[in-house]
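Only a single protein chain was left out; the remaining protein chains are all shown in position.
Labels run A, B, C, D and E following the written order; every chain starts at residue 1.
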Amino acid sequence: MTTENKRHALGESTLAAITGGSGAAVVESLKDIAPDLAEWIISFSYGDVMARPGLDLRSRQFATIAALTAMGTATSQLRVHIHGALNVGCQPSEIIEAILQMAVFAGFPAAINGLNVAREVFRECDVTVGT
Amino acid sequence: MTTENKRHALGESTLAAITGGSGAAVVESLKDIAPDLAEWIISFSYGDVMARPGLDLRSRQFATIAALTAMGTATSQLRVHIHGALNVGCQPSEIIEAILQMAVFAGFPAAINGLNVAREVFRECDVTVGT
Amino acid sequence: MTTENKRHALGESTLAAITGGSGAAVVESLKDIAPDLAEWIISFSYGDVMARPGLDLRSRQFATIAALTAMGTATSQLRVHIHGALNVGCQPSEIIEAILQMAVFAGFPAAINGLNVAREVFRECDVTVGT
Amino acid sequence: MTTENKRHALGESTLAAITGGSGAAVVESLKDIAPDLAEWIISFSYGDVMARPGLDLRSRQFATIAALTAMGTATSQLRVHIHGALNVGCQPSEIIEAILQMAVFAGFPAAINGLNVAREVFRECDVTVGT
Amino acid sequence: MTTENKRHALGESTLAAITGGSGAAVVESLKDIAPDLAEWIISFSYGDVMARPGLDLRSRQFATIAALTAMGTATSQLRVHIHGALNVGCQPSEIIEAILQMAVFAGFPAAINGLNVAREVFRECDVTVGT
Partner (left out) sequence: MTTENKRHALGESTLAAITGGSGAAVVESLKDIAPDLAEWIISFSYGDVMARPGLDLRSRQFATIAALTAMGTATSQLRVHIHGALNVGCQPSEIIEAILQMAVFAGFPAAINGLNVAREVFRECDVTVGT
């Protein structure tokens, strides 16, 4: 297998592990407007970066959720990665904690808006917060 | 002990565990200009939020480091929390991973600037990245 | 009354003065997902911070509206605080000025988006801008 | 013609060249809430700034689209300026490139969200990307 | 006097009232690289916007300080406008309050960084916070 194929294959499997979706679906969603972006998402974001062994997938998802909550400009990506956190074994209550913590670092509006996204995802997944 | 004293005491111990510093030093650093902010940092940020049992301190530090790297406006706080991550048992290589991952979510400049802060902290602490 | 009860009570009354809403409603809105956040909003945001005597409520609302307009990531909170500004005696035309001023500091898109929120709030409240 | 009239007239013609819209429509859209903002948009943004001869309109639109994509807080203004880019002769595929490039500088979520806006504009304009 | 001259003159006097500086100094500081920006600062920012009668200068400075603190990307402008707030009669303790309040809306790092700027300005001006 060529290096390029390996990057793609590794990205595919990491993408599946985190988002539960397939690379084919990513390609399909972008093929009309920017097919190369789909390839970058698979090979670079998931193959080169998220697949790296140096940090476990749970920690990676807490990092992503915190960052997207703090930025406040990436609601649909936050939704994907809250799903992803559930997929890699983060507890709903832990996801809430990572979002709540952003009240300290990025302010209450960021935390509240992040929680509203989490609530939607939890409902879609029929998940309850064990508080 | 009153509730207020409990919040402060819990904040003090959490602050010590993460930053290695004392509440007294925080109070000292702000007493000339905003003494109440020092109390909020201890009782609210560390006592109410960071001390919560629902997420382990390592995960909390990955979340904080990722968010501050992505925001790009809080260099000195990022420095404090990279120290903090080392204090609660995050490996230097794991800290690097959390920062690198921000290249995907917040862009390469955010990741590069975050790494430069990590490099300084690692040097101060005489820590080497086991790559 | 304990310190903790005092913080909560002061937060409740400040929240009522600014938003016109009750702490009970805040608690209700978050009890399914993050009940402690409701308590922080009441006791910390409104009790510890917004209730402080050192700055009048009108000036606090101008500060909040300007910041949320400039940030551009907190539309629903901007809506709440434009309502809040009307509640504490800010004139509609003054609210518009604070938002317009953000064209200078955060750019025209921020100011235009902020004005669109103000227009919606003014319509809900049947308020007209006395220009 | 007075200087003030010249600024307004130059702004009107630049606004028409870029957005395809009229100053009258801008004035109409803001006359209920902030009529002076309409005048600033015409005379300052388009008359003083965008009309300057030192940079061609195509380059100005690439700059605007890149900045609004990176900021992530100005969706409706990004929509206007993608229309504007088409109006001044930018190719759809070039607009996509400017947005894609933001994956490097502002992260993948910013680029993906920008592309989604471009897709909508291209559909409205019955434009296809020549990939 | 022409409209253009009136805008400039009004901007000059507003600039002087807020910053204590002269339009000539602004022009001097930018004449090597972007002389027209100096004119925009005087005529647009201070003449068209900040000089408007609909909001008092104290409220305008609280709005500006809050926004620049929340944004976190404009340290030198925050410095100028903390000076400006003192010039138009804001009390040091009130300026601190406006900055502290940003802990709620933009997070503790923004508030702490804003306070550090205020401390420097107060020292330069030999001002003490009456706490």
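Going forward, a residue touches a chain if its C-beta (ideal position, glycine included) is under 8 Å from a C-beta of that chain, and two chains touch if they have at least 3 such contacts.
The model shown is predicted, which means the values in this text are computed figures rather than measured ones.
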Among the chains present, which touch the one that was left out? A, B, C, D, E
Full-complex touch with the removed chain, picking from E:68, E:82, E:111 or E:129, is E:68
Identify the residue among D:4, D:36 or D:94 that touches the chain left out of the display. D:94
So one chain is hidden, and I want to know which residue out of B:6, B:31 or B:119 touches that hidden chain in the complete assembly. B:119
So which of E:41, E:55, E:95 or E:115 would be touching the chain we can't see? E:41
Considering the entire assembly, which residues of subunit E contact the chain that has been omitted? 30, 32-37, 40-41, 45, 68, 71, 73-74, 76-77
Absent-chain interface residues of subunit D come out as 44-45, 49-50, 52, 54-55, 58-60, 62-71, 74, 77, 93-94, 96-98, 100-106
By the contact definition given up top, give the residues of subunit B that touch the hidden chain. 71-73, 96, 100, 103, 107-113, 115, 118-119, 122, 129, 131
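Keep this in mind: only the chains that are shown with their structure count from here on.
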Identify the chains in contact with subunit B as well as subunit E, in label order. A, C, D
Specify, for the interface formed by the sequence copies subunit D and subunit E, whether it is same or different in terms of residue numbers shared by both sides, with half as the dividing line. same
Let me have the rounded angstrom distance from the C-alpha centre of subunit C over to the C-alpha centre of subunit E, please. 23
I'd like the Å distance between the centres of subunit A and subunit E, where a centre is the mean of that chain's Cα atoms. 40
Residue numbers in subunit A touching 2 or more other chains? 45, 68, 70-71, 73-74, 77, 96, 100, 102-110
Specify the contact topology among the chains shown, as one of line, ring, star, complete or other. complete
